[in-house]
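Here the complex is missing a single protein chain, while all its other protein chains stay put.
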Amino acid sequence: MSVRIILLHAGVILALFLMQFLASDYVVLTFTRIMVLAVYALGYNILFGYTGLLSLGHAMFFATGLYGAALGVTRFGLGVPEAMLVAIGLGIIVSTVIGAVSLRASGVAFMIVTLMFSQAAFLTVLYFGDYTRGDEGIVISDEFRRFSLFGLEADLANPVLRYNLALAFLALAVAVTLAVIRSRAGHVLVAIRENESRTAMLGYDTARYKLLAFVLSGAFAAFSGASYALMFAYAGSTLASIQYSIHPLLWTLLGGAATVLGPVLGTALMFLLVDFASGFTSASLLVVGVALILLVLFFPKGILGTLRQRYLPWLP
Amino acid sequence: MSLLLETRALSRSFGGLKAVEAVDFSLSRGEVRAVIGPNGAGKTTFVSLISGRIAPSSGSIFFTGEDVTALPAFRRVKRGIAYTFQITSIYANLTAEENVALAAHRPGTHAGRDYLARVGLADRAAQRAGTLSYGHQRLLEVAMGLALRPKLLILDEPTQGLSDSEIESFIGLVRDVARDATVLLIEHNMPVVMTLAHRITVLDRGRILAEGRPEDIRASDAVQRAYLGTG
Partner (left out) sequence: MSFFPHLLLALLEGTVAAAVLALSALGLSLVFGVMRIVNVAHGEFFMLGAMLAWWIAKMVPGGPLAGFLAALILAPALVGLLAFATERLLLRRIAYDPEATIVATIGLMFVIQQLALSVFGADAKPVAAPFTYRIAFPWFGFSGYKLFVVAASVALLLGAWWVLARTRFGLIMRVTQFDRETATAFGIPVNQVYAAVFVIGAALVAVAAVLIVPIQQAHYLMGLDPLLMSFIVVIIGGLGSIRGSVIAALIIGLADGVISMFFTPTLASIIATLAVALVLVVRPQGLFGVPAR
């Protein structure tokens, strides 16, 4: 990996680190949220941008992490670190099962299959409302969010800890994404996106690679969901709805699919855009809708994708 | 010479149409075999069955003595069967070099350079494959086939759309390839077939009509009737 790639990505993380000393509490909170959700988008991008598979159902994996962590600490007496691991583990299991079934379909059928499974998952969350509390949601009180790790006491209600933890998670996610993309497997995923039948005829087990991409993106989603629940003390059914399947697609498209930093940029921009727009309209979904249409019509490669095409061919 | 490939009663129907019917075919190591026949004879279906792109309706396929009938295409490629597409199917958005590196299972490296050189595309390594001329794309396909280091290389109408000089160099390339691999060639271009092939198999309406040395096939009345429809 070339020096400038490492410098660029490390630079972004460093800039985010420094921002906490310069920005207001509100901005710090907003960016904590952005960073947690950017992990979700990064995972989604591995499947969508690099492998070329458009899932409309990733909210089910996000929700697995979300409710796994929330129920883990409130009902099953797990500590925060254990709940995170359990939630991610559940995410891997669920995405493996769903992936194995869904990937037998392709193209439009795959999109609809993932949409349907996700909708079934959402309805299941509502059906078991006694445990999940439906759209009112589970509020995780502070006592469940304190934990000790390696002898240090920590409280997730502490905004400084939260911000830096979210930043660490984001850095980890970016590093893993870069590693995957530059690996042999990453090249094969791109080959599958470009010409799947050719790739099979070159002797690659395309089914296995697609499942790998699917499970990886599901794990990222569950990781993001678990972090979200524990950091923001809330798990509600809206976070499991179709909207939350569409969001990572939008964030990735905006920032630039098939670029590593694109999803991060897209998540940040959409949040800031919605924040700005809610100054004069309560219809934030309207902004999302318009953004999607404009992107598809005029800007299909997104910001970093277009930049890469015109000026920066080395951008991963 | 040992048998590299053998099919027994291989058949494939599409609804009511019998595209390939009860074909017993065998290929020896080191041969250059041409498969010819009129349009719709089932040639591409036949090699698609061998390469694993489509599944047979009945019958079996043996490769290096092993029954590969149930194996999916990618596993057959790993065993040593390489197929170059009749309609060029390369990675248009990747460079020629990246294309061959993928075929060599060393993506992201320069591993493909030698194969590009062998087909004469070394100076176009960094060019986007989609911008190559048609003839060069065909050569890229062959380079990718070679990068798989196959035991059996199947070429499906490789000279279609090539100029005469390109065809000349192509004949030389196939002779070169045949030193390391067995070649199964579908072709319409008779001069190419006559020059290259050790033996020719003629398919007509899904069945083997005739098989033999080029001069025997050329002289066969049955073959002439099948192609021309008259005596």
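Just so it is clear, A and B label the chains in written order, and each chain counts residues from 1 on its own.
Please note the rule applied: a residue touches a chain if its C-beta (ideal position, glycine included) is under 8 Å from a C-beta of that chain, and two chains touch if they have at least 3 such contacts.
Note that the structure is predicted; figures quoted are calculated from it, not measured.
A.B. asks: Sort by label and list the shown chains the missing chain touches.
C.D. replies: Among the chains that are shown, those touched by the missing chain are A.
A.B. asks: Please identify which residue in A:L78, A:I192 or A:V288 touches the non-displayed chain.
C.D. replies: If we include the chain that is not displayed, A:V288 is the one touching it.
A.B. asks: Using the touch definition up top, pick the residue from A:L29, A:V176, A:L211 or A:I246 that touches the left-out chain.
C.D. replies: Final answer for the missing-chain contact: A:I246.
A.B. asks: For subunit A, which residues lie in contact with the unshown chain of the complex?
C.D. replies: 54, 56, 101-102, 104-109, 111-113, 115-117, 119-120, 123-124, 126-127, 242, 246, 249, 253, 281, 283, 285-286, 288-293, 295-297, 300
The rule is short, and it goes like this: only the chains that are shown with their structure count from here on.
A.B. asks: So how far apart, in whole Å, are subunit A and subunit B when each is placed at the average of its C-alpha atoms?
C.D. replies: Taking the mean C-alpha position of each chain, the two centres sit 45 Å apart.
A.B. asks: Could you list, by residue number, the parts of subunit A that touch subunit B in their complex?
C.D. replies: 182, 184, 187-188, 191, 194-195, 197-206
A.B. asks: Contact residues on subunit B for subunit A in the complex?
C.D. replies: 51, 53, 72-75, 77-78, 83, 85, 89-94, 102-103, 105-108, 144, 148
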